[in-house]
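Worksheet for the structure shown next.
All protein chains but one are shown at their positions in the complex.
For chain A:
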Amino acid sequence: MYPKAPNDDRESLSTLLVVPRSGRGVLPRLEATQAGRAGGVAGCKSMWRGLWTLAAQAARGPRRLCTRRSSSALAPGSGATIFALSSGQGRCGVAVIRTSGPASGQALRILTAPRDLPPARHASLRLLSDPRSGEPLDRALVLWFPGPKSFTGEDCVEFHVHGGPAVVSGVLQALGSVPGLRPAEAGEFTRRAFAHGKLNLTEVEGLADLIHAETEAQRRQALRQLDGELGHLCRGWAETLTKALAHVEAYIDFGEDDNLEEGVLEQADIEVRALQVALGAHLRDARRGQRLRSGAHVVVTGPPNAGKSSLVNLLSRKPVSIVSPEPGTTRDVLETPVDLAGFPVLLSDTAGLREGVGPVEQEGVRRARESCNFLATVVASVGAQSHSDSSQRLLLVLNKSDLLSTEGPGPGPDMPPHLLLSCVTGEGLDGLLEALREELAAVCGDPSTGPPLLTRARHQHHLQGCLDALGHYKQSKDLALAAEALRVARGHLTRLTGGGGTEEILDIIFRDFCVGK
């Protein structure tokens, strides 16, 4: 449900339409890979446990429904210490090389011999030398983070070296020669942090988004997620649900013979209903976070020669489209990514809408209409005046305001609300940018206020799955089936939060009830 657009009741007399629309194309593909990878990590958590704790144990059952408690959880192959260049590739002032694992301290000692380990979490200047030749490599700032108070939870070292390629490769080679050290695989530092409970899955996703954030709003959203706000919200829901499930389970396992208090099931029903409401409300503005992550679409459309391409060039600050005084210069849909007021936007220039021209331009017009139609199918709910009966967010912009005579009549009084702009003088551009920012904030959500948004399709999928399962809970007559619905619902939530073992259920049962004989 989107906030009502300010331009609801306008006629479609638009000279020029600027239409934000939601993401498409790149989004599903990106989501699929991300979600797949994330799912892989989640799946691994329960499998690793089996592998580390009981390496000798042969065939186990298929994957657990739930992640087991990971008390003494160690990362896979945790014997190994990993190292990698953590800053970007290429010549630069300072490059950061990190290690993580039990041999980190040893590596630091060997590279900085004969000096001993510096004090923990203090920057110290050290001469790094190659352990094989003794040759000095660089004078570097080193930081020693003994576990578990480190990013990964293991012993970590950071070398802040000068950023020349020879220095970096020299230090990397020196580290490679230390016994027990090996180059890290992609994402392995984060994976270890995850395995040691330093980051949960949504925080890992937030970290990845923060690293890839290109606009200010994206950064704000990613940082909030890294701080665990989304995880926190989901954990709150998961706790409610786990409690409700525990009470239903208590009723199944103990209800008959033990004196559970009255109204255990009724209480669970109330909690489930409240959760349904909360999830439903959150899901309604769910896609905004995804849009912010992957970019909103803004289509510029209108009659030929209105100056659509000029506006696109103006907004993107580069000559994306060829402009000429001749109508019908743009014949195809041209897209360019821009940062508009901190929001990531894919800006589309389209062919002017007119009838009775050559086949090429007609195809361009068709495509232009199509990109608006597509929009109509994605953005829901706010009615506006377009050729289809749908709901688009429209900004009516009248270009070439520099041609209006200063004291002559302005646009007629019947004109719907609009913005005046001159692409030539730039007059009215600030007003347009402000209007766009408001529209985008409505479409993408404001990342600095309100509840944390769902930034990935995965989040939405699991929340929706949870909500659907809660629906089945109420419909089931057989209490075991009802409990199964809650288990499915909880399974979806724990994909976002981690945890979810049966011990948690039993802990709640024995905390809340005096059961057993």
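Simple rule for what comes next: contacts are C-beta pairs under 8 Å (C-beta built on N, C-alpha and C of every residue); 3 or more make two chains touch, one makes a residue touch a chain; residues count from 1.
Basically, contacts and distances are computed from a predicted model.
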item	value
Undisplayed chain, where the name is taken from the UniProt record, one of "Proteasome subunit alpha type", "Eukaryotic translation initiation factor 3 subunit C", "Protein MTO1 homolog, mitochondrial isoform X1" or "PAT complex subunit Asterix"	"Protein MTO1 homolog, mitochondrial isoform X1"
Full-complex contact with the absent chain, from A:130, A:216 or A:253	A:253
Touch criterion as defined above, residue of A:182, A:273 or A:472 at the omitted chain	A:472
Residues belonging to chain A that touch the chain removed from view	49-50, 53-54, 56-62, 64-66, 68-69, 246, 249, 252-259, 472, 475-485, 487, 502-503, 505-506, 509-510, 514-517
